[in-house]
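Have a look at the structure below, then the notes.
Entry: subunit A
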Amino acid sequence: MAPILQLKGITKQFPGVLANDHIDLTLNQGEILALLGENGAGKTTLMNILYGLYQPDEGEILVNGEKITIHSPTDAINAGIGMVHQHFMLIPVFTVTENVMLGSEPVKAGDFLDRPKTAAKIMEISSQYKLEVDPNDYVKDLPVGVQQRVEIIKLLYREANILIFDEPTAVLTPQEADDLFVIMRSLVKQGKSIIFITHKLREVLDVADRIMVIRRGAVVGEADPKQANRNKLAEMMVGREVNLVVEKDIKKPGDVILSIKDLVVTDQFKQVMVDKVSFEVHAGQILGIAGVQGNGQTELVEAITGLRKSVSGEIKFKGQSILNEPPRKITELGSAHVPEDRQADGLVLPFPVAENLVLCTYYKEPFSRGVVLQYEKILENSEKLVQDFDIRTPSSLTTVGSLSGGNQQKVIIARELSRPIELLVASQPTRGLDVGSIEYIHKRIVQKRDEGCAVLLVSPELDEVIELSDRIAVMYRGKIIALLEAEEVAKETLGLLMAGIVPDKIEKPQGQRVVETTF
Partner candidate 1 sequence: MGKKDLEKQDIGKTILEELTGGEPKEKRQKRGIWKILQIPALAILTGLIIGAVLIMATSFDVYDAFKVSLWKGLGTAFAEVGEAYLALITGSLGNPVEIVQALLYGDALDFRNAINPILESLVQSTPYIFAGLACALGFRAGLFNIGVEGQLFIGAAAATFVGYSLTGLPPYIHMPLAFLAGALGGALWGMVPGLLKATTGGHEVINCIMMNYIAYRFTTFLLTGPMSRPGTGGMPVSPIIEKSAQIPQFFKTPIRFHLGFFIALAFAALVWWVLFKTTLGLNLRTVGTNPRAAKYAGMNIIATTIIGMAASGALAGMAGANEVLAVNRSMAIGLSAGYGFDSIALALLGNSHPVGVIFAALLFGVLKNGATKMMVVSTIPIDIVTILQAVILIFVAAPAIIRSVYRLKQPKVEAAAIMLSGWGGVK
Partner candidate 2 sequence: MSKKVMLVMSVLLIAVFVLSACAKTAGPAKFKACEVTDTGGVDDKSFNATAWKGAVDAKEKLDIEAKYLESKEIADFEKNINAFIAEKCDIIITVGFLLCDATKAAAEANPNQKFSIVDFAYDPVIPNVLAQAFQTDEAAFLAGYAAAGFTKTGKVGTFGGMQIPTVTIFMDGFARGVRHYNEVHGTSVETLGWDADAQTGLFTNDFSDQQKGSDMAVSLMDEGADIIMPVAGPVGLGAAAAVKARGNALIIGVDSDWFLTAPDYTDIIFTSVMKLMDVTTLDAIKAAKDGTFKGGSIVGTLANGGVGIAPFHNFDGQVSAELKAELEGIKAGILSGEIQMNPAFKQ
C-alpha cells in the first residue's frame, strides 16, 4: 500500500532564500511524523505548499500514490489535508457549531442554516476522538486548549485524513499540551495521520512515531524517538553542538542596584495588580520572578521601566528614586528593558533593522548630530551588532518585521545589551524562540550578570527561571509569596508556590541539582 502522503523533491525559492531544497517526505497512515527544525528552517513554507498557500518551484505531491496539484486550501481540504494553524482561525463571537459549519454550511428547507445537524455531527466527532467540547458554547468563552479542539473538529468535520499541526503547543499550558498529545494519539489510533511541526524536543520525544529534522530548507536526517537522544537531536537541528545547560559560576552579589519597597501598581481598571511588593536586586545577581502569567509580573515590570504609573511605594535605582519617572530618564540612568511583547513594545516592525537597533539611543551622539540623524553611524552600528549578536538578516536595511522571531528578539537583545547598563529587566526573553536562540540569549544574560549587571528576569517558564536565577521570587496574585536562594529550592516546591500553596517548610533539593531546560 502506498503511503498516504508523499512529497518528492519539493523546492521553493524566495528572493535571496532557498526556503525548501529538494525535500522528500513520506507519511504513513496512522502515524505521527514530527517535523523538527529551528524557526526559519523551512517547516512552515513546506506546510504552506502542502496546504496550497504557495506553489512549489519543483517537486510533486502524492496522496495515496496519486499525483495531485494543490492551488488553494480548498484543494487541500478536498484532498483530505487539513491544518491546525498556530493562530486559530476562529470567530470569537460565534458558537462552536457556527465556527465549524462556516464555509460549508448545511441548509434545510428554505435556505435556513441547519445548526442542529452540525451540532449532532460535532457531538459524534467529539465522542469518537475524545475531543470534549460543547457545540453551543461561544468560542470567546473557551480556554485556549478547547479552542484548539474546535480547530481540530473543524478539520474532522471536513473529513480530513492528514492533519497538520503547526506549533500547536506554543499557546498552551503544559497541562493543555499533555491533553493535546492524548488527543493526537487517539486520532492516529483511529486511522488519521498527523504531521506535527515543532521545535520543542521534549514534545517530539513524547508523542512522535518518527522524527524528521529540517535545517536551512533541507532534510538533515531522520530519527526514531525511542532511540534518539535530546542532545543529538538539538545538534541536528542547530547544526552544531548545543549546550543545554547554562554554565554559570556562583558569584558573590555586589551592591544593591534596584530596590523596591511596598510598591502598589494598578491596571487600567484600577484593580491592584502589584500589592505591596518589596525586593532588592544586587549587582552581578539574577533575580528571577516565577509565577503563572497574569499575577502582576507585567505591571511590576512596566512600573520599574516607567511605562506604567505606580500608586504608591518606592522604586530606587542606584539609590535614586525612579518612581513614576519617564521611561527615557530611567533608560538614561543605565537600565535596559527586554519587553514581554517584543513585536508590540520592543520593535517597530516596518522599520529597518538599523533603525530598530538605535530606537533608544538615536537622539544621542554619534547617531545624531543636533537633529540630524547620522545614518552612516547608524548603519555602522547595525553592521557591528548584526555581526556581534549573530542576527540573521539579509541586510541592515531589511525590515525587522520580515525577520524570524528569534532574530527579532536578538535585535532587541543587541540593542539593550550593547549599551553600558547596570540593570537589565528581561521579561519572557525567550518566549516562542527556538533552541539555538534560547541558548544564545541565556548565555548573553548570564554574561551580563557576570560583568556585574543586576538582572531582573521575569518568566512563566519555571525551568528558565530556575536555571538562570541566583535568587527566585514567586509572585502570586500581586504579592511575592516566597523569596528563595535558587540553590536551595526544588522545582516541585516552586510549582506549588506558583499555584499559591506555601509548603510548611521549604524543602531543600536532594543531592546535586540537575536542571535541564525544557524546550
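For anyone wondering why these and not others, all candidates are chains of the complex that A comes from, given by their letters.
Structural remarks
As a working rule, a residue touches a chain if its C-beta (ideal position, glycine included) is under 8 Å from a C-beta of that chain, and two chains touch if they have at least 3 such contacts; residues count from 1.
For clarity, every value in this text was computed on a predicted model and none was experimentally measured.
The listed chains 1 or 2 are all part of this complex, yet only 1 touches subunit A.
Residues 14-16, 305-307, 326-329, 331-332, 337, 339, 344-352, 355, 359-360, 362-363, 368, 371-373, 375-376, 379-380, 383, 394-399, 402 of subunit A are the ones touching candidate 1 in the complex.
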